[in-house]
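What you see is the complex with one protein chain gone and the rest in place.
Going in written order, the chains are labelled A, B, C, D, E and F, and every chain counts its residues from 1.
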Amino acid sequence: MQGQAQQQAYDRGITIFSPDGRLYQVEYAREAVKRGTASVGVRTPEGVVLAADKRSRSPLMEPTSVEKIHKADDHAGIASAGHVADARQLIDFARRQAQVNRLRYGEAIGIETLTKNVTDHIQQYTQVGGARPFGVALLIGGVENGEPRLYETDPSGTPYEWKAVSIGADRSDLQEHLEENYDDDLTLDEGVGLALRAIASANDDELAADGVDVATITTDSEAFVELSNDEIATYIAENDLEPSDEDDEDAEE
Amino acid sequence: MQGQAQQQAYDRGITIFSPDGRLYQVEYAREAVKRGTASVGVRTPEGVVLAADKRSRSPLMEPTSVEKIHKADDHAGIASAGHVADARQLIDFARRQAQVNRLRYGEAIGIETLTKNVTDHIQQYTQVGGARPFGVALLIGGVENGEPRLYETDPSGTPYEWKAVSIGADRSDLQEHLEENYDDDLTLDEGVGLALRAIASANDDELAADGVDVATITTDSEAFVELSNDEIATYIAENDLEPSDEDDEDAEE
Amino acid sequence: MQGQAQQQAYDRGITIFSPDGRLYQVEYAREAVKRGTASVGVRTPEGVVLAADKRSRSPLMEPTSVEKIHKADDHAGIASAGHVADARQLIDFARRQAQVNRLRYGEAIGIETLTKNVTDHIQQYTQVGGARPFGVALLIGGVENGEPRLYETDPSGTPYEWKAVSIGADRSDLQEHLEENYDDDLTLDEGVGLALRAIASANDDELAADGVDVATITTDSEAFVELSNDEIATYIAENDLEPSDEDDEDAEE
Amino acid sequence: MQGQAQQQAYDRGITIFSPDGRLYQVEYAREAVKRGTASVGVRTPEGVVLAADKRSRSPLMEPTSVEKIHKADDHAGIASAGHVADARQLIDFARRQAQVNRLRYGEAIGIETLTKNVTDHIQQYTQVGGARPFGVALLIGGVENGEPRLYETDPSGTPYEWKAVSIGADRSDLQEHLEENYDDDLTLDEGVGLALRAIASANDDELAADGVDVATITTDSEAFVELSNDEIATYIAENDLEPSDEDDEDAEE
Amino acid sequence: MQGQAQQQAYDRGITIFSPDGRLYQVEYAREAVKRGTASVGVRTPEGVVLAADKRSRSPLMEPTSVEKIHKADDHAGIASAGHVADARQLIDFARRQAQVNRLRYGEAIGIETLTKNVTDHIQQYTQVGGARPFGVALLIGGVENGEPRLYETDPSGTPYEWKAVSIGADRSDLQEHLEENYDDDLTLDEGVGLALRAIASANDDELAADGVDVATITTDSEAFVELSNDEIATYIAENDLEPSDEDDEDAEE
Amino acid sequence: MQGQAQQQAYDRGITIFSPDGRLYQVEYAREAVKRGTASVGVRTPEGVVLAADKRSRSPLMEPTSVEKIHKADDHAGIASAGHVADARQLIDFARRQAQVNRLRYGEAIGIETLTKNVTDHIQQYTQVGGARPFGVALLIGGVENGEPRLYETDPSGTPYEWKAVSIGADRSDLQEHLEENYDDDLTLDEGVGLALRAIASANDDELAADGVDVATITTDSEAFVELSNDEIATYIAENDLEPSDEDDEDAEE
Partner (left out) sequence: MQGQAQQQAYDRGITIFSPDGRLYQVEYAREAVKRGTASVGVRTPEGVVLAADKRSRSPLMEPTSVEKIHKADDHAGIASAGHVADARQLIDFARRQAQVNRLRYGEAIGIETLTKNVTDHIQQYTQVGGARPFGVALLIGGVENGEPRLYETDPSGTPYEWKAVSIGADRSDLQEHLEENYDDDLTLDEGVGLALRAIASANDDELAADGVDVATITTDSEAFVELSNDEIATYIAENDLEPSDEDDEDAEE
């Protein structure tokens, strides 16, 4: 009770430090991330896989309108989890950074540079008053100098590089699944399978083709490619994740 | 009691995250949407239907002054539910976006682009201090590249694409009605009927011709057209929704 | 008690949503409107009537200084109820809008356009921080394209079009009186009589000629005309509203 | 007790509406007016009289430094009651408005126009945050088109026109005195006498010549003229208001 | 207890009115004035005398560094009481006003004009948010058109003109001393004596030459002149105010 | 309990002084530093050593993405502890300062100058409202005029120069280790060993080569050089710090 009262004192108004050196508004923004359905990224020698759980709340909603994977540039994609409207702001920001880089230097922006531009932008919203932090985490994947790269951004504005990572709901379960099944020598196909099985692991090991988005950026093509529903269905079938019946309701994208 | 006190701590002043990652001011703005009478959108292969419940509070009020459906551009219309004065701001914003697009690119703005311009504008009011969120939801319908499109915007600034959708009072009842009766192969006429019957389903299955607005944007004409009272009366008769007597009082448009 | 405490949490500082989606500062501004004496508008085929109860608090105050009906442009007038100083700001705003329209387009501003310019201005004060809403309602009447038009603005910034309407003290009583006695085929003279009788209905059916302002905008003249005390006295006599004695004290204009 | 707590919630920080539609900061500013000694205005067919109670707190203070009546322009004067430093700001504002009018239009500003410029300025301080209202009321008197005019401004920014009016301490007593003794056909001399007797009525019917300021603007001269101590003494004698002894202490000018 | 709680509600944050029409921050600033040692002004037909009690807290502090009397212009001086750092700001402001007057009009600024420029500046800090009032009172003395003038400014921004006046600690005692001993026909020498005896009256009738500052502006010279320690010592001796021993500690300048 | 309530009063909103002259937000920011894993700096006659504990939380996270040592310029490096996103802002700031110096003066920025530029920037965030302090400490090491220099910055914006210093978790233990084992005549190799043993002292005297970053700036090369994993492994082996097994979880970088 006392601890709760103390906590309340630090999470009103602007983002300030608590006596134990924490930024509660940032931590609450992390909770907003957990309220979103999961996105998963897997890095393989052949390229990066981004996959996102986008279970729709209503049969009348267009699945394509639940956008969780976005093209950031020819060679880079972004998957998100958390507050959807916030994600759109950051993705627009990332796209502008990528465009500016092409205009100014005549070449594609590096994935690490792109990520750090985004995290610097996020950090500003955690230090300067008059606005709240972004309630969203991003996976930024792409190919840089022929190498696949996969980054995560969190609401504090910290960048992390991963071999395979999950953001959003059930992160610890999915991350555990990734850790147990990841291998440095995965083919891209195996990477897609791993990503889908990780997402399915929190859904009774079932997935619908229009309930998930998948995109890849291979080292060969250096191009962001979204998989068609048919391609996704094939992967689902190959990985024994075909749904029996599905009626999710409460998840937020 | 304790939960209530905790909740109060997060909904004063600016829009900030609660410990469970929610933005209460945005959720309260959603309540403002529910306080408005319903609007319904139905997408058919022949075009998009927008319909709005605009029961007047007084016999001396001009029904036409309760504006719930607006022309956004030649090929696009907007229906609203919630805080009327807020809706007017967003609709003016959308019209300016459509005009700018014509001036700058010499062509009609895409429905998806228009929607996302509006949701980006809404999102700003949920993150930056000094203003409250918009207490209104919109249905943005139109024809883009010959295809009918129907979008919803909510107070968080998230865009959704729908086949058929309801906003405002009794949303869950109306949405259930739509889900049960929607068919991908509806004619435009059947779409108008579905929209009217959905609205009527929360009104004892009765509608007055001047108590509802209907507009369509067909793929043939690519033009926003408001139905006359006579046309609406015909649809009401065809769908057995003629009112016996009506005396609503408490609903807000 | 609990409800009251909850309510208090939402009406301090800036205008924000309450958990049930209401804007308390706007609702309190509506109370300020109710604290003002009534104004009434009546639309007839021959023109629009604006009438205002302006009972003076002191025998030494000049009745003409209690301004409740104002000329907005040659063809448009405005009656107010509520916070007098706020009303003056909105009326000045409306006049400038009308002037700008004449300068820019060389023609009189439409009554609907004028009303919506005013309500957009009002809405800003309900959404952006740093100011309170306007504590006043307006009746904007005039002739547009040969047609009489009568609009109401409220503190939320919503425009309504009416055949006959009352704002300010005793609104529900006066509105009931209007609903019972309004007829679509009223002559202008009958419209003036209806307006005066509605105001008198909350004053023991008595009116003093210098206790009420009346103005008309006819479709013939398209001109805002204020009635003289003698003309008003004649209407009062014709409608059997002559006062026996009068000593109001508490009403605010 | 409960009412008091509720009231406190609305009078901190910026000027906002209370649940019953009142602006407490404006009402408290009216209390600041009541804390000031009285000023009285009387309009007669021959001109306007302004008189002010300026009892000094100390025998060493220069009576002339307690300025309560000011020349606003050749043809206009202003008397004040309430917070002295605030009064100076408004009087300077009024003077600038009068000067600008002469420069721009080559003629004297109308008394009504002058008053409304001042009340518009006052109103801004009651609606926009970041400042408090003005704690002062003014009497603005002068001659416009050969006619004597007398206006009052209050802290809400509302203008009133009067035949005779009192502001400041003991307003209700003084106003009652004016109502009982005012006559539409007063000579200017009688008007001065009425003003002095009204002020004296709250001072045991006694006045010292250097304890009161009197100024007139006659329709003949159209000029603001301050009476000399000798002239005031003559009026005091003629009206039997000569003091026996006087030792006020607590009143604020 | 209840009164105290009510009072606290009005003195936090910005300067606003209390329910009884008072500005607590201004009244608290007046307390800051009382915490400062006294300054005294005396106006005689031969000129104005400014004197200030500047008892030093430490034998190692340079008495000259406790500046309480300042030259504002050739013909004008200022004595202060209260918050020293605030006084410096106002004196700098006054000097700039005097300089600007000489540059713009080629002549010395009037003492009344100078005072009112300063009080207008002070008033701003009591009405507009974002700053606190000035915690200092000033005595502004000088010669204008051959006449000696003596003004006081207080933290509300009100100007007063005096024949003789005291500000700062023990004001009521010193003012009583001035009232009992002031004479309209004092010579300048007698004026200096009166000022010193007033200050000494709150110090056991003793003064040290380096514990007091004295300056004069005579109508003959129209020049601000600070008295030397020897001259002050002579006055002290002539007025029988020589100290036996002195060890003040707590007073603030 | 009472002390806790008092403390809470000073740590909300902006950074202000507590009654005992402390800045709680700055002290809480110091707690954020302690929440980060340790960084160590050691200055030897041959050059400066920077070492950082960067134990990864997940086997799938790229160790290189946990950046705790950064190149600031050719001749200068920075190690951080605390809030990672804040560190990135300060390091970017430092890099820009170094670049500007080269552009403006054509030479490398001095280590002391660089440090003080950074601490001035930090101080601003502790005094001016609208932002929180930086929750990070930095070690800035490099060679200036052939001399090795090692500085620390803390969240208050104070610069300190050290022979050997630790920031972050377990500072007092590590600092004690440094004090007991530091020698003014260490070789660079011995300096690396001391830094690693200090970090290991809080980790059961074990270190993994990819769990620590090491960089040196020697007086010979005047160049920032990061050690490879192999080189670090050699040092770990030479200092008997090879890990048996490692499973840290809770530490923040």
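FYI, contacts are C-beta pairs under 8 Å (C-beta built on N, C-alpha and C of every residue); 3 or more make two chains touch, one makes a residue touch a chain.
The shown structure was predicted, so the numbers you read here are calculated from the model rather than taken from an experiment.
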### Summary
Considering the complete complex, of E:G106, E:G130 or E:G146, the missing chain is touched by E:G130
## Note on the structure
Given F:Y28, F:Y182 or F:Y235, the residue that touches the chain left out of view is F:Y182
### Task
Pick out which of F:L60, F:A137 or F:V165 touches the chain that's been left out of the picture.
F:V165
### Task
May I ask you to list the residues on subunit F that touch the chain which is not drawn?
6, 9-10, 12-23, 116, 119-120, 122-123, 126-130, 151, 156-165, 175, 178-179, 182
#### Entry: Touching residues (missing chain, whole complex) on subunit E
4, 7-8, 11-13, 24-25, 28-35, 58-62, 64-66, 83-86, 88-89, 92, 125, 129-135
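In this section, only the chains that are shown with their structure count from here on.
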### Required steps from subunit C to subunit E (each step between touching chains, minimum)
2
### Task
Spell out the chains that contact subunit D while also contacting subunit E.
none
### Query
Degrees of rotation, nearest 5, to put the Cα trace of subunit B on subunit C?
50
### Query
What is the distance, in whole Å, between the centres of subunit C and subunit D, each centre taken as the mean of its C-alpha atoms?
30
### Summary
dist(centroid_CA(subunit A), centroid_CA(subunit E)) in Å evaluates to 68
### Query
Can you list the residues of subunit C that touch 2 or more other chains?
12-13, 129-130
